[in-house]
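Shown here: the complex without one of its protein chains, the others still in place.
Labels A and B are assigned to the chains in the order they are written; within every chain, residues are numbered from 1.
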Amino acid sequence: MKILVCVKQVPDMESRFKPDGSGTWFEEADLAFRMNEYDEYAVEQAVQLKEQLGNEPEVTVLSIGPDRVNEAIKKALAMGCDRGAHIQDPAPQGKDPWQIASIITQFAQGEGFDLIFTGMQSQDRGSAQVGVLVAELLGFACATTLVGFAYADGVITAKRELEGGIKGIAKLRLPAVVTCQLGLNIPRYPTLPNIMKAKKKEILAIPVADLLKEEAVASTARFYPPARKGGGIVLEGDVGNLVEQLYGILKEKTTVLR
Amino acid sequence: MEATREIYWNIGHGVVIPMYLLTFAALGVLAWGFWKRLPVWRQGKPLDRFDRYDERVKRLISTVLSQCKVARVKDGGIPHALFFWGFLTLFVGTLIVMLQADFFTPLMDVNILKGEFYKAFSLVLDLAGLGAILMLAGLSIRRFVMKPEGLETINDDRIIHQLLFAILITGFCVEGARMAATELQQNPDLARFSPVGYVFAHLFTGYTDDSIRTMHTVLWWTHFGLVLGFIAALPYTKLRHILTTSINSFFAPLEEKGTIATLNMEDESQEQFGATKVTDLTWKDIFDADACTSCKRCQDRCPAWATEKPLSPMKVVKQVGEAAWSAPDSSLVETVTADVLWSCTTCRACQDICPAEIEHVNKILEMRRSLSLMEGEFPGDEVRTAVSNVEVNGNPFGLAFASRGDWAEGLPVARVSDGEEADILYFAGCYASFDKRNREVARSFVKICAAAGITVGILGKDEKCCGEPVRKLGNEYLYQMVAQENIELMKASGAKKVVTTCPHCFNTLSRDYRDLGFELETEHYATFIHGLMESGRLTLAPEQKRFAFTYHDSCYLGRYKDILAEPRAVLAAAGGDLREMDRSGCDSFCCGAGGGRILAEEKLGTKISEARVRMAGDTGAPLMVSNCPFCLTMFEDGIKTGGFEESMRVRDLAEIVAERIVA
């Protein structure tokens, strides 16, 4: 079995974001980058499946972006993926999900993957499209938002998270794409021997131009902080005073204090 | 009549050959016993503890003879020391007799055991024997009647106590019998110099000379047999501690306290990190188990044990020994259990009090390295998150690294990474940078420096966690990553001197970073402020605001660095009236945050911080002063959760000083 995991490197969400010069994406200076949290679950699930199948499957981890994304690839390799594919793109934010999906598809077509794992969305752009688009472009079965994954005899049993705590169970035949929701598993912390081994694993470097065949179908016109909700009061200062002020407001504006 | 005695009286010189043969046989059994232990010790990894030979020998002799480490705990320690000196005196006396009888007399025809010297000799030995019997009696009552809590008594203890009693009593009986037949009749004046023998002699006075001689012969051989038994039993019973514990003073670590082996991360052939099995520890770690006397002082002092957590440092040491003997291939980490290993705060109270120079903390840290580096384990998910945060943002809170220097906004602080210059580089650390409460400490420190005319620089957003908590959690890899970045930045900053407000940063920069090529002078603010006051650059006005307080010695400033007097002097100069806790100085009780526990929830047992706040409350002082952001955080918490808000406050030394500056 050949498995592909698609990961994205994103800024830590605690960072302070400000628009870059173009005004369509964030300024990268002063941001700390890490693997997209959803994708960590994807990597873990792929490695768990590999272990379940007696380490027979080969797991390839792919990431698109500038050189810094090698850190995310290395982390996935240290978690147990076998080889990396770095699609070199200094400005992936300029490509829409459709283009990103087509790049991945171009790469995957030559490789003969049976199963593709990825996060259900990225923490920064949050489009939740790429996984499904890749499946459509490759003609694979696809289930999104997995909080449960089981595999036996070429069939995946996927537990999807629906609204209100309800789960939907579906069975998929390979080849397939699954997108992972938070809480699917507990992503492992790479052990040092595996970090060492990962240093020796192959990382393919492929210029994005070799794989990009599609035009964008959507674009970002502007990136900006949200407008504050009108009427919201901001209280600051000494805790004692804050309590008095809030108490007064609650008394006046709500009916919960009797 | 001259004061002397006939050696081998009633036994005859014919005994010499069988006596020596038997003695050699006993020594042979002893040697065999230790020889068989040798391969067990040697299962451990190599470690050079034969360097600095003279220093080690001195340490061995002084520690053993003075019994200084044993006597540090009065209960048990003082009687042990007195017993030791008594027994040692008897041993030396016996050697002198041996030299006299078998060397001086036959070879040189010289008798030193005569006259005034013999009188003194007799008296000293008698008193030593009496002392030994009394101390042994005391120790037996303590162990078998009073049964102090936690003191484990095994068969060895019964055998040893009985054997020692028997040796001492039969010794006096032999002396008594001899005196009854000789001195008592021939030289009663001399008998007075053997007061105990004199008493024992009266047990025999009613008998005929022949009966006394028969009894003497039987007693002599019994005494001799018991002594041979004592020698032969050494390696096979707890008596072995006489040799192993003593020799451990020779093997004691001579490097700076708190030194942990820095792993080589470049060596890609390395496949084992930390200690999973006992054979991954050093031979000294295994030897330590043989040096342990189960005195349980480590356990008595352990903050984890005191708050009902599963860790007993003594038990861990024993488990290492048991594994070395019976299961060297099984997982030591599993035997000891993760809960035990994660409970340690690395406060070093155990190691500090250990009379046997056992190194508890590094054993635990090596096993934690196995958990962390080989298994990717953490004490809890909150710690996993915190460690990932250190990885990504350089602080355990996961706050944006770019905001690290925000606390200094509006303060006279230079950003050295932007090329600005300053007298000192203030390595603020994570808590002073991000934690609201501890930012007060950072601001106070800057205020103090400004008052003393010292300009302060910081690394700002470029500074990262010093790596101490993650290192103590076993994650050497991440530690070295952040350490290297900090070291390069500090080197590049052009700073001449680094000051920290955190003892953990201080220990790490001033000691651990040395292994990674960091050489800048590093000081903790307690001594730095003390220096400013000594040199007259900083003056405090104590008069108006005298205050009562108790001072908490943080483990990493006190026990690890022996900085006890300076912070007290500073606080005294600030107008503080110190009320010491029972456990202060090197006996201080941890706040619960060391060893990376600051990042972990305290899920087992009761809260260490509350226990410490209670101790502070017992002094009657309404204020505790600390010198560490972790302590401050823990006590703020302990005061709230323990319900001490009405009676106790905690403040940092810098805050107190900053309020009392004379402009």
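Rule of thumb we're sticking to: contacts are C-beta pairs under 8 Å (C-beta built on N, C-alpha and C of every residue); 3 or more make two chains touch, one makes a residue touch a chain.
Note that in this section contacts and distances are computed from a predicted model.
Chemist: Between "ATP-binding cassette domain-containing protein", "Cytochrome c oxidase subunit 1", "Electron transfer flavoprotein subunit alpha" or "Formate dehydrogenase gamma subunit", choose the name on the UniProt record of the chain that's been left out.
Modeler: Hidden chain, UniProt protein name: "Electron transfer flavoprotein subunit alpha".
Chemist: For the chain that's not shown, point to the residue among B:Glu420, B:Glu601 or B:Asp618 touching it.
Modeler: Checking each option in B:Glu420, B:Glu601 or B:Asp618, the one touching the absent chain turns out to be B:Glu601.
Chemist: Would you indicate which residue among A:Ala91, A:Leu182 or A:Ala209 is in contact with the undisplayed chain?
Modeler: In the full complex, the listed residue that touches the missing chain is A:Leu182.
Chemist: Which residues does chain B use to touch the chain missing from this display?
Modeler: Touch set of chain B with respect to the missing chain: 381-382, 436, 601, 641.
Chemist: Residues on chain A that touch the omitted chain in the whole complex?
Modeler: Within chain A, the residues that touch the unshown chain are 11, 13, 16-17, 24, 26, 96-98, 101, 120-121, 123-129, 132-133, 135-137, 140-145, 157, 159-173, 176, 182-183, 216-226, 228-229, 231-236, 239-240, 242-244, 246-247, 249-250, 253-257.
The criterion applied here is as follows: only the chains that are shown with their structure count from here on.
Chemist: Going by the contact rule at the top, pick out the chain A residues touching chain B in the complex.
Modeler: Where chain A meets chain B, its residues are 12, 14-16, 30-34, 188-193, 195-196, 199-200.
Chemist: Per the contact definition, I'd like the list of chain B residues that touch chain A in the complex.
Modeler: On the chain B side, the touching residues are 268, 270-271, 273, 373-378, 384, 387-388, 391-394, 398-403, 461, 476-477.
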